[in-house]
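In this view, the complex is presented without one of its protein chains, the others remaining in place.
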Amino acid sequence: MSDPSTNISHLELGDRNETFLDSNELVINMGPQHPATHGVLRVILKLDGEKVLGTECVIGYLHRGVEKIAENRTYAMFNPYVDRMDYVAAVSNGLGYCEAVEKLLNVQAPPRANYIRVILTELNRLASHMLWLGTHALDIGAITPLFYTFRDREEILKIFEKYCGARLTTHAFRIGGCLYETYDGFEKDVTNFLDFVTPKIDEYEELLTTNRIWVERTKNVGKISGKECIALGVTGPVLRASGVRWDVRKAQPYAAYSDFDFEIPIGQNGDTYDRYLVRMAEMRQSLHIIRQAVGKIPEGPIMAKVPKVIKPPVGEIYHSIEAPKGELGYFIVSDGSTQPYRLRVRPPSFVNLQALDMMVRGQLVADVVAVIGTLDIVLGEVDR
Amino acid sequence: MLDYVTSYLRSNTTPGQAGNLLWAFIYIILIFLGLSVAVIAMNWLERKILAHMQVRLGPMRVGPHGLLQPIADAIKLLIKEDIMPAEADKSVFWIAPVLIVITAFTTFIVVPFGPTHAVTDMNIGVLFMLGVSSLSVLGVVMAGWASNSHYPLIGALRSSAQMVSYEIAMGLAVVAAVLMTSLHGIGLYGVAHGAVGDGTLSMIDIVKAQQDQHAWFIFKFFPLGLIAFFIFAVAMIAETNRAPFDLPEAESELTAGFHTEYSGFRWSLFFLAEYSAMIAVSSIAVTLWLGGWLRPFPTWLTGETWDLVFSLFPAATFLLLALIALVGTLRMPKHPYFRVQTLGLAGFAAVLALIGILLLLPPVRDRIQDIYWFSLKVAGFMYLYIWYRGTFPRYRFDQLMRVGWKVLLPVGLGVLILTAIVGVLL
Partner (left out) sequence: MTPVATPFFFYLLSGLALLGGILVITRKNAVHSALALILTLLALAGLYLMLYAPFVAGVQIILYAGGIMVLFLFVIMLVSIEKSQREDQFNKQWIGGLVGAVALGALFVRVFVRSKALHDLTGMPMAQLPEQSNTQEIAVYLYGNYMLAFEIASLLLLVAIIGAVVMAKKRI
């Protein structure tokens, strides 16, 4: 493949014979080392003054060939690798993978394991949303929320650390259930955290929700309709903020989600402000789910009967879960051996990123930053 | 010779008006030094205050409570490699930071720290300050263009548009205040005794007018003065490129805006200029609306006792700071590692206490009081700057322009016209 910097034909940059004075069109390169591209995303922007005429994303700087690695690892060995995709929501990644393999094996995780999975995954959703909120606000220029959210995210990571020893790439679940039983005082820790964090979310909202500048910066910015979202395959809070009530947790309940009572917050306008509100509401819903799960966590085994050597029958399976960023799917083709024949990940960040160009065309440079923030992409997952 | 030195001390004007070159030089050097210290202190305070707003501690390692951090930073910047991009326009790249620093410091020639504490008093004082500070935009534009890079160029474009736009709103607010100097009524809605007189642009005379009219202009013709002050307060943040109007150097959009390509010493010049410009515009605001060097309640709380009480404030402030430093010393960890730091903090407390005691002496007390009140008011603005930075997200370019042209400009015009009407009718 040719060098992407020269191969940007669809932006029509080639015209060097522009007139003497009409040179308002700038091509600027945002990233891969740029404070607001959340990692190593590179966006080539074509600008008319401040107005964005077109964008092109150059990705792959963090490509590690996760899907290819899967073909050379046993099912159990591959499990930790998925944590490295969306590293701010590692627990969700693990859950999706484990459930996909379980489906392939036709194994059901025991109820207690499912409850632990729900609690940890929802905690992880909170952590992911907090990180998103902090960095998104930082991109728009509010520097303070970042420190507040990181302070509170720390408490979640502490619970993870106590549970499985790792803070970020947790590898919390195993195929067939969980490896670790909850530690003594796990329920108490989680409940304490819930009591601690509920007023903190109000605190974030106090800083931003009615802040005039915040509202002006986010209202009608990066608008996308529900139809366009569906056409592009955009999922998660971005889709819900456009008014489509689609949440895999409700639509195709997995783990223990069918046991809980929660709502799917949706927005109407599909702009950055609505996405912000949807995510804030989701954080509260997560708290609600965790509170229910901690309240009625059943006793029992945490591991189903899974053979030592995992050899799924020949076949293929697609299983998706609602990760913090959208629908995270695993498509596994098994040839009956100990290793997957092909594993394909449907990463929400990658698919959502495709909407960037549509959302920022005709808007201003500052909106590009806001939209990248609001799409909540993690480059580890985009590039895999 | 000695007479030349002492003659000024007995005169009642600024050295510039007295034509005393020696004292003018002394004042210039004092202001330069004071400003440098203020910028260093601002650097430390900003980091500390922001840190405490953001549930963290800020600098804690270099010196007790990070007190020496700005000095460490300055040394780091001075010995850092000074990179000039290969494709940069060498001469313009070199002139830009120098120009910005010169304009930022030149404005202080007319800043009245007291009735006699200014380098000189000009007939066109306010105009001079606005004019010279408007030149700093040239430095920004030159820096952005000379870097020969897209981010600085966009930063420079934003900056020039922003500063030129907000200068207009700023100018209208200033004119409203200058108009008030010509309306000689006493009190907030004072009826003019005699005809409407001459106004003035001189910084010292503006403060004197507030003294004569027994009202700070922020309260004059309430709420007109307040609105004009508000317009100026918004415009001055935009003029100094600070949050929430820091678009020319918006780090999340333009990495560092117009000074992206600058490093080391040259970058530190931009830093110095930014903070001195902040102090300069705050000085204009204090002079025009908050009574400059006048102490609070100069007409209500009069008499010997009150004079004495208010003249003790500077000493009290320094003694309070000394007390805080002392408490800090006592709370230092009792470990040999911290011995040097503890001694340093104790020494700092001692110096502050010494200054405080020195300020108790009657001759010093009387001469320093004006400077103290002026600096205190400016310090209030500096705190606001930090507070804004910790609270507000950044405006977008079109919104910034909308605020400038569609809100501040018409409101400023309205205030100006209303001030004139009210002033003539009353």
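Labels for the chains are A and B, by order of writing; each one numbers its residues from 1.
The rule is simple: a residue touches a chain if its C-beta (ideal position, glycine included) is under 8 Å from a C-beta of that chain, and two chains touch if they have at least 3 such contacts.
Predicted, not measured: the structure shown is a model, and the values here were computed from it.
Enquirer: Which of these touches the unseen chain: B:Ile100, B:Ala156 or B:Ala256?
Expert: The one listed residue touching the chain not shown is B:Ala156.
Enquirer: One chain isn't shown here. Among B:Met142, B:Ala235 or B:Leu416, which residue touches it?
Expert: Of the listed residues, the one touching the omitted chain is B:Met142.
Enquirer: Any idea which of B:Leu201, B:Leu269, B:Leu345 or B:Leu359 touches the chain not displayed?
Expert: Of all options in B:Leu201, B:Leu269, B:Leu345 or B:Leu359, contact with the hidden chain holds for B:Leu201.
Enquirer: In the whole complex, not just what's shown, which of B:Trp23, B:Phe128, B:Tyr166 or B:Phe270 touches the removed chain?
Expert: The one listed residue touching the chain not shown is B:Phe128.
Enquirer: So which bits of subunit B touch the chain we can't see?
Expert: 16-19, 21, 89, 92, 95, 122-124, 127-128, 130-132, 134-135, 137-138, 141-142, 144-145, 153, 156-157, 160-161, 163-164, 167, 198-199, 201
Definition applied: only the chains that are shown with their structure count from here on.
Enquirer: Which residues of subunit B touch subunit A in the complex?
Expert: 50, 53-56, 150-151, 153-154, 157-158, 243-244, 246-247, 250-255, 389-399
Enquirer: So in the complex, which bits of subunit A are touching subunit B?
Expert: Of all residues in subunit A, those touching subunit B are 26-29, 34-36, 47, 49-50, 137-144, 146-148, 151, 207-208, 211, 213-214, 216-217, 364-369.
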